[in-house]
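Structure record follows, encoded as structure tokens.
The complex is shown incomplete by one protein chain, all other protein chains being positioned as in the whole.
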Amino acid sequence: MSKFLLRSKFDRHILFEWILHTTMLSFIRHRCSWPLGLLCVAVLAGCGSPEAKFRRYETFAKKTGGSESPRTGLPENQWRGIDEALAGLFGTPDQPIIPAVENVSLVLDQRKLERAAGPVHSDELWVGMGLYREHCAHCHGVTGDGNGPTAPFLNPYPRDYRPGWFKFKSTPLGAKPTHADLKKILIDGIPGTAMPSFKLLPEEEVEALVQYVKYLAIRGETERRLIVLTNEELDEGERLVSFDVAHKSGATEAEKEAAQKEADERFAEQLEMIKETVSGVIGRWAEAESAAVEIPQRPAMTREELVASRQRGRDLFYGTIANCAKCHGDSALGDGTTNDYDNWTKDIIDPGKPDTTQEMINQYVALGFPEPRPIKPRNLRQGVFRGGSRPIDLYWRIKNGIEGSPMPAATPKPEDNPFAKGLTPNDVWDIVNYVYGLQFDPLSQQPQGFGNPLVKTN
Amino acid sequence: MSSAAVPVSAGHAHDAHGMSVGEFVRTYVFSLDHKIIGLQFLFSTLLWFLVGGLLALGIRWQLAWPWTDMPVIGRMLFSAEGGQISPEFYTTLFTMHATVMIFFVIIPILAGAFGNYLIPLMIGADDMAFPTLNMLSYWFMWPAFILIGLSFFWPPYGAGGGWTSYPPLSAVNEAAPGSAFAQTIWLLGVTCVGVSSMMGSVNYLTTIIQMRAPGMTMFRLPMTIWGMFITAILQAFALPVLTAAGFMQVTDRMFGTGFFVPEGLVVNNSEPYSGGGHPLLWQHLFWFYSHPAVYIMILPAMGIVSDIISCFARKPIFGYKPMVYAICGIAGLGFIVWGHHMFVSGMNPLLGMTFMVSTMMIALPSAVKVFNWLGTIWGGRIQYTTPMLFSLSFVSMFLIGGLSGIFMAATPVDIFIHDTYFIVAHFHYVLFAGTAMAVFGSIYFWYPKMFGRMMDENLGKVHFFLTFIFMNGTFYTMHILGAVGFPRRLADPYDYETFRHLMPMNQFMTICAIGMVATQVIFAFNFIYSMFFGTPVGRNPWGANSLEWMAPSPPGHGNFDFQPIVYRGPYEYGSPEVDTDFYPQTQPPPSDPAKRYKPDHH
Partner (left out) sequence: MGRFWSILFLLVPIFGVGVFLWAMADWWPMQGHWLPENINDYGHVIDNLFYFILIITGIIFVGCSLALFWFLWKYDAATNTEPVKYSHGSHTLEVVWSILPAAALLFIAIFQLNAWEDQKMRRPILNSGADGIEGTADDVLRPPLVQVTGRQFEWRIRYAGKDNIIGTEDDILTVNDLHVPYGEDIVVQIQSMDVLHSFFLPNLRIKQDMVPGMKQFVWFRVREPNVNNAKAQKYDIVCAELCGWGHYKMRGRLTMESRQDFDRWLASQWDEQNRAEFKLTSSAESQ
């Protein structure tokens, strides 16, 4: 009957039946529901709704193109080429598609993507659709650029998925996170940030959302590479191929084939390059599943041994090998190095560099780049650990470092050379024990707030 | 007219033509005439009424079809998201809806528009005691209009702390950083409204005490004036507290004073606040004003309704003095019930008990008023005019709003229904179904006095009928939602299993709300059309008693073309002393003592 009513979480028939019955008009239902429905549609729906669109990655294009480039980094026609290539590969926010490259099924699942994509609505079976825009988009943006309407005033900013870097993961620096890593973030949230826990969503909805996050990350990384490709390989005025015809919905098989063939013939080389690009990105996501870093069992300890372990951890914390105190501060309050920036900022522009002017930053801010804020080392005395507070989480943070942040990976100590600098697994466990214990240190305790004197608190 | 009428000043109504620009500005813009100021208030508040109503539709849309593209607003501001509004915009929507409706519509339309227009006319004065102060009280609304209007659109988002502006959410920038500066100017705007109301209230008090016509004793005042008088007292004594609290919150926001911020508070990874204050302090200060403000929003309406009902029942008001005492009682008790907004706020539960008792007691004078209104229509000859219908619906709806208040006054029950739609239902029954209906009634009633022409009665009745139906469709169902525990101010309540099945009910309510707003088009048309093409009328089209009907329609500058002298109260309808069924206050009693009415008892 109408696109508009379908977009509610409930089926439209229920709504109309409900109205008709509560107004005791059920006896005329069969005659009147159509005019009534049309009236409602005419009054309420207005004239069509705008379609959500992916935002162009202009900050990156501008940075890649340099100061000589146009305001948005690339000329309009080159942008169109990129838009069309991306639309052909990935579809639109309302109708995602999976790029037709090998191994893609290891990473992405079309049906789950469709569950998460599109405007908020419910399908014929009342299954909630458009999950990403219901739960995520107002912070992370429709594009996954971490620039939704709510984003500018969150601290820290929501993650920009497009570079494909994720902080809290079990894999080493440079690798993609595993599926389970992303899922853990969704389920537990990120303490100390605005990322809430989505533990109470049904399992399949979380799965769909994780898939969609990966999809956006892959799309973003592809966009970055296409921008580089455009900048490096193409002449001025030349643009990427338009091969979305082949994927356009509604086209018959024959049309698709013909279009694909034509595109193949004319731009075989370029197409190959793009596909290679995409499959390279997807391949790295597929690899990540087996790249998680194993953690040896933490040695069992008595209370006294734990105290000793913490003492050793403390020594390492302040020592020259781990040297955690350099950034996290002598007090471990996270006040050591406070003027560094994260890679999402430095990737576009590094405000820490002496030759960076406010004017240069503003140029990116005008393109939607969040106002740069220094990254703060964690205050370890609060017991708030963003990537999780389980021993294995802390171990991974120390062992692997934190992607995109100044937190480095620990240098492993070679087993055959006792004099080389580095940390053994037990050293890492000592630091974990020390860091975890800091929140219970008497110095970390908050002063008690005032209670209600008439309610006994013992 | 009256044989004792002594013309003191001929009405010098200005002819708008052939006026110099300066004269025009002095007469119609920066006017010192209470009637022009009253009309300025009326037009401004009616425009804001429209804005507030449209904002309400935004809220209702989100509750009925969450995250779908919101017509107009969503498409204007959120086209990149496919018209889907963001959650903080929803907080802005309901904050601005409440702010506009309370501070820009209900309070100024009652005290500002009708108070200004009616007080001098009904007490037989030629103007307010302090005309310049009166003009200022209107023009101090404009900084408020501008500041709060700006705070709606100030990037990135407007004020989103709710109209109650509870700290720390609204006192700490980082808690709602989207409304950083917007919240500050919102507070300043509310302060300006306060200043405006205070100027008005001082003026009303002085005028009513000092400038009554000869013979107009306090107990011959119409109930409207009593309502305005008590309201002015409430404003004069309660508003300074809000103004002070508002400034305290502004300094908390701008200079880090920490009146309302506890020590060491960290929000959104901000630096810790030195604080040392307490969030509950704001709630006490705020409600110390805002609870009396609830009565500021209803007492004049009660007075107006009493006048209209008595006039169209063609019968003296039942229990005039008990009605006056009831208003005084409501005002007095109104100062010691503010804690009932805070039963579950963390306030000492022992205090909750005392507030419960005082709150229960405040229902008593309200009940007395309802009984007296029923007594007034008993045995009358009821004329079903549009103002009468709106006034009767006030009685009927205020009954619902008043009775649902008892649920909230009962502390244990309030634990469950606090901050649910039961509360929303309650105050919409009091403020919309109550006060707004009285406002519509009084517009229909005094329109001929204001513009010298009648509003169309048939259109008025259609307007009443549709508003009445849609209003109940929208608000009555809120009680049911409240009984399920459906909370206020949630952008998407349907994530909760407990409330998921309530969506069809919300859709029904939204459709009713759209109908209700659409109905007001009839009113707007009638209002504007009648101004030019309505039936011209004389001084007293309704056959009413009170003084304003003795003046020309519309009254000229200086109001009366004779010196009114008052012989009796304003409710002598159906008096055996005269042949007409009304008996104006200025008409001298019959000279023959045998004709005078002698009551059987008392």
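Order of writing sets the chain letters: A and B. Residues in each chain are counted from 1.
As a working rule, a contact is a pair of C-beta atoms (placed from the backbone, for glycine too) under 8 Å apart; a residue touches a chain by one contact, two chains touch by 3 or more.
Because the structure is predicted, anything quoted here is derived from the model rather than measured.
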item	value
Contact with the hidden chain (one of B:F407, B:Y529 or B:F562)	B:F407
Touching the absent chain when the full complex is considered, from A:Q95, A:Q110, A:S279 or A:S389	A:S389
Residue among B:L133, B:M361 or B:L459 touching the omitted chain	B:M361
Identified contact with the non-displayed chain, of A:D188, A:D342 or A:D427	A:D188
Absent chain, residues of chain A that touch it	17-18, 21-22, 150, 170, 178, 180-181, 184, 188-189, 191, 194, 196-197, 199-200, 290, 292-298, 389-392, 395, 429, 437, 440, 445, 448-452, 454-458
Residues of chain B in contact with the chain not shown	86-88, 91, 160-162, 166, 168-169, 172, 175-176, 178, 262-263, 265-268, 275, 278-280, 313-322, 344-346, 349-350, 352-353, 356-357, 360-361, 363-364, 367-368, 370-372, 374-375, 377-384, 389, 392-393, 395-396, 399-400, 403-404, 406-407, 409-413, 415-416, 418-420, 461, 465, 468, 472, 476-477, 479-481, 483-485, 487-493, 495-499, 501-502, 504-505, 571, 573-576, 581, 597, 599, 602
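Note that only the chains that are shown with their structure count from here on.
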item	value
Complex contacts: residues of chain B adjacent to chain A	64-69, 71-72, 75, 78-84, 86-89, 156, 174, 177-178, 180, 262-264, 268-270, 346, 348-350, 492, 494, 503-505, 507-508, 511, 514, 518
Chain A to chain B touching residues, read off their complex	4, 7-10, 14-15, 18-19, 22, 40, 43-46, 49-53, 55, 93-94, 119-121, 130, 133-134, 137-138, 142, 148-150, 152-156, 192-194, 376, 446-447, 449, 452-455
